[in-house]
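Everything on this sheet refers to the single structure shown next.
Note that this complex is displayed minus one protein chain, with the remaining chains in position.
Then we have chain A:
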Amino acid sequence: MKEQVLDILVDLTGSEEVRDNLNLNLFDNGLLDSMATVQLLLELQTQLGIDVPISEFERSEWDTPNKIIAKVENN
């Protein structure tokens, strides 16, 4: 699951750095913006069948690869 999430993130951000630095802040570093976040949620849904309630989405809980992986694994 972790690898699949990272694949999605690499594809969206175009950066392998997300694999090497799992605590990288994706928003502060300009790797994700709100439209890319929408894309991320859509990919998680179509590729992994994970439904993330967007109405519960708080940016601070989703701002690093580690946090995203944890969210997905606990889903």
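Note that a contact is a pair of C-beta atoms (placed from the backbone, for glycine too) under 8 Å apart; a residue touches a chain by one contact, two chains touch by 3 or more; residues count from 1.
Following the convention adopted for this analysis, contacts and distances are computed from a predicted model.
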Protein that the absent chain corresponds to, by UniProt name, given "D-alanine--D-alanyl carrier protein ligase", "Nitrate reductase-like protein NarX", "ABC-type sugar transport system, periplasmic component" or "Carbohydrate ABC transporter permease": "D-alanine--D-alanyl carrier protein ligase"
Contact partner of the left-out chain, one of A:Asn23, A:Ser55 or A:Asn74: A:Ser55
Absent-chain interface as seen on chain A, which is shown: 12-17, 29-30, 33-39, 41-42, 53-59
